[in-house]
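Remarks on the structure that follows.
One protein chain omitted, others in place.
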Amino acid sequence: MVLLDQLLANKNLQLIGCCKELNAAYAAEGYARANGCGAVITTNAQTLNGEHWAAKRVEDAYIVSIPDKSSLVEALNDFVIAQKIKAGQITGVGASNEAILRFFNPATKKYVDKTFAEQMEISNLSGNISEVDGKPKLHLHVTLGRRDYTALTGHLLDAKIRGAGEFFVYPIDAKVVKVKNEEVGLDFYDFED
Amino acid sequence: MVLLDQLLANKNLQLIGCCKELNAAYAAEGYARANGCGAVITTNAQTLNGEHWAAKRVEDAYIVSIPDKSSLVEALNDFVIAQKIKAGQITGVGASNEAILRFFNPATKKYVDKTFAEQMEISNLSGNISEVDGKPKLHLHVTLGRRDYTALTGHLLDAKIRGAGEFFVYPIDAKVVKVKNEEVGLDFYDFED
Partner (left out) sequence: MVLLDQLLANKNLQLIGCCKELNAAYAAEGYARANGCGAVITTNAQTLNGEHWAAKRVEDAYIVSIPDKSSLVEALNDFVIAQKIKAGQITGVGASNEAILRFFNPATKKYVDKTFAEQMEISNLSGNISEVDGKPKLHLHVTLGRRDYTALTGHLLDAKIRGAGEFFVYPIDAKVVKVKNEEVGLDFYDFED
């Protein structure tokens, strides 16, 4: 980081940011072929901090830590917006003392939400990020472990972390859109968009 | 795509397909060094359609959408055959109104299958693709969320999607074989094959 500061202070050097090391390497090579000399500087991992989350970016993956007593879904939403992630996969584990699950019945098109306020393990969080109406949208399902080791599971509206919250986000570098299907009452992928 | 059509119509150009952008870049560079000039053209994502599925391929990952009222396992089987995927990992979420779970007891070598016909969230699908007797074979486990938010879970024989079906498939570019172990009565990985 000290090196980076020195480089930025040198007016004869021009800094070009790239989103992947490989792109940076190619760009530098191309520049060198055209102009005689180029250089690449990379950090092997990048630490990021946001509203109720911290993350480490390594190549194309993010490890996301959501601290004790934070809202899981609020924090993940803040993370994907801050990192400009518009598509991808999410997985992870943790613990929560309050989770809101939503059950949707396509036959009646009715939602039933229920809040479980007790200490639970987040045994698995599974989901994805896509673009709905031009904005990033998380679709998250969760499996929770109760005190007696039985499970609660379903669509996750939100959960409060109590203990650790450890997630992996794998961004996908493409436009991935979901569009509301009025007949079923849900957002479906529309890959033609 | 219009550009691609024009290029295909030009008889002085030869189109060489590559399975990865990186390979394409190297191939073009090698061609250019040997012959003076080469070019790469890539699409950043590819939309695919099959029997009861649609998919978006981005670099080495596929987002697979299985529509309302389709068979999950039939559709995934059709997908892996159509895309010639012989090994890999699968994960995803969705909803189903009919799922067949199989319980296998190695002590008795007996299967017990049970069909659950009710609206359920697919909280997590986890599994893999390998080659058994020369054919791609899916091994899928599922966690399902009932109306009362409790869970059903186990080995998945099939499920009918009711609502959305959103999956990620990560192909592995190697021969990965499972061979039937007669003693246990199951297919086991055989990495020596």
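Lettered A and B in written order, each chain numbered from 1.
Quick note on the criterion: a residue touches a chain if its C-beta (ideal position, glycine included) is under 8 Å from a C-beta of that chain, and two chains touch if they have at least 3 such contacts.
Note that the structure is predicted; figures quoted are calculated from it, not measured.
Engineer: With respect to the chain omitted from the figure, which of A:121, A:173 or A:190 is a touching residue?
Structural biologist: A:121
Engineer: Pick from A:28, A:54, A:82 or A:157: which residue touches the chain that isn't shown?
Structural biologist: Checking the options A:28, A:54, A:82 or A:157, the one contacting the hidden chain is A:54.
Engineer: In the complete complex, the non-displayed chain touches which residues of chain A?
Structural biologist: Within chain A, the residues that touch the unshown chain are 22, 25, 44-45, 47, 54-56, 58-59, 61, 63, 65, 67-68, 91-93, 95, 97, 119, 121-124, 143-145, 147, 149-151, 153, 162-164, 166, 168.
Engineer: Name every residue on chain B in touch with the hidden partner chain.
Structural biologist: 22, 26, 87, 89, 91, 101, 103-107, 112, 114, 116, 124, 126-128, 139-143, 150-155, 170, 172-176, 181, 184, 186-189, 191-192
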